[in-house]
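Selected chains from the complex are presented in situ; the others are not included.
All chains are identified by letter, namely A and B, in their written order; residue positions are counted from 1 within each chain.
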Amino acid sequence: MKTPLFLLSDFGYSDGYVAQMKAVILSFSGYDTPVIDITHSVLPGNILHGAYHLRSTLPRLPEGSVTLAVVDPGVGSSRFGLAALWRGRFVVAPDNGLISMLSGSMKIWKLPDPEPGSAPTFHGRDVFAPAAARLALDPGWTAFLTPLEHPVLLEEPRAVPGESSLTTVVLHVDNFGNCVTSITEDDLNGFVPSEVITDSGSTSVVPVNYYSQGAGSHGAVFLRGSQGFYEIAVPGASAAEKLGLNPGDTVSLHGN
Amino acid sequence: MKTPLFLLSDFGYSDGYVAQMKAVILSFSGYDTPVIDITHSVLPGNILHGAYHLRSTLPRLPEGSVTLAVVDPGVGSSRFGLAALWRGRFVVAPDNGLISMLSGSMKIWKLPDPEPGSAPTFHGRDVFAPAAARLALDPGWTAFLTPLEHPVLLEEPRAVPGESSLTTVVLHVDNFGNCVTSITEDDLNGFVPSEVITDSGSTSVVPVNYYSQGAGSHGAVFLRGSQGFYEIAVPGASAAEKLGLNPGDTVSLHGN
């Protein structure tokens, strides 16, 4: 089986940046590596938003795969590049916290310094892409790298339980306007929400199993999404728009 | 020749959803299936808009190919999944009307029920992607499926002829602002429009063979588009913007 390489960035779709990374990656294997875009719509420079995308997609990718993740507001500075091995999958990324939501044990290595002639504004192409391509061809390359003992880790957003509430953060608003919260199965622990409180007001919420199940409830629904986190949705409409929510916003769920 | 697999959805480009479907699809063939995006910008939950994209692109895809089409507002409910064979091409989709514009004869089968552990909110990844991947590797798989006798079919938007008019629906607004109507060669039948009437007013229109041919006409042009339908365009500008049109809007063409 070929080793697939997945790409995640905040580069968007309006530039040639992603193609230039792909040209580097593919030239290593004679254009024979399967390269798949996760998304390039991470909010520009927003490391935590990129960390969410990495966390939600990586468990779905095959073992042995390599993911190149670049959200890098400090590009050009002396922060390291890293390679990490998490549950059998490699990640290549800047050492700035992008791997913060990959909980559990990881092996982490420093990448070599940028070569002379590298563009100080585009390590994705000139530093990380070659490293990811090498790893995809030869996982044993890590034997030649220095372990990174203390990677930069951001504080992971966690759901905070109250007396009859759970306070969470909107990790991501998806294409349908569904608001992915930081709540996981473990956080829930029997809690049943009946009301969502946001900065702009409160809305009734009912737990359901799938989006359309709560249609006609004149409010929001709360369900286990496909990305490993609970979501607040409005059937047939954008919950983000109806509730005035954006990634990073704090939300309280009240119930019993 | 490898069997290519084409993807059509309303999942957008800002989530990892499409990549997660691709990871499933490609794992079936050891990452050796060519996978090509048609578009993931179908209007969220708009089955008829997805049906237009499927209808306009499918005839251009090679015989033997498999297209995975997911626009699925009822995901999680008990609607079936289906596989259809249309002019030698396979389509895998929810049974909700997405195949409505594929006129003519089709063979249609029910897909197996979701396996335990499938996410009730993401049948694209957990039900349809595995089915599409199997079909791409083995078209004979349909022999093990149950025929679906009465698939859900939406009323296909048709052009309605008046005394000296033709009333149509805007099926799609493309990246250039061209408004794709439901009018085909057969509907036209010698009719020559000179005026477009919309909710916001009327505009002169001239029939042309290509976009720039009507430049300087201070109005709109009407021409046979590349997708099998007639289009209303404004040379060098967005017709949708100039005429205030959106997908689903009704438009009347008057002439003689």
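Quick note on the criterion: contacts are C-beta pairs under 8 Å (C-beta built on N, C-alpha and C of every residue); 3 or more make two chains touch, one makes a residue touch a chain.
Bear in mind that the values here come from a model prediction, so they are computed numbers and not experimental data.
For this homomeric complex the structure file specifies 3 copies in total, of which 2 are displayed in place.
Here is the rule we use: only the chains that are shown with their structure count from here on.
When the CA atoms of chain A are superposed on chain B, the rotation angle comes to 120 degrees (nearest 5). Contacts from chain B toward chain A in the complex involve residues 10-20, 22-24, 26-27, 30-32, 44-45, 73-77, 119-122, 125-126.
Within the complex formed with chain B, the chain A residues making contact are 1-4, 6, 8, 13, 34, 36-41, 53, 56-57, 60-62, 65, 172, 174-177, 209-213, 223-227, 231, 236, 238.
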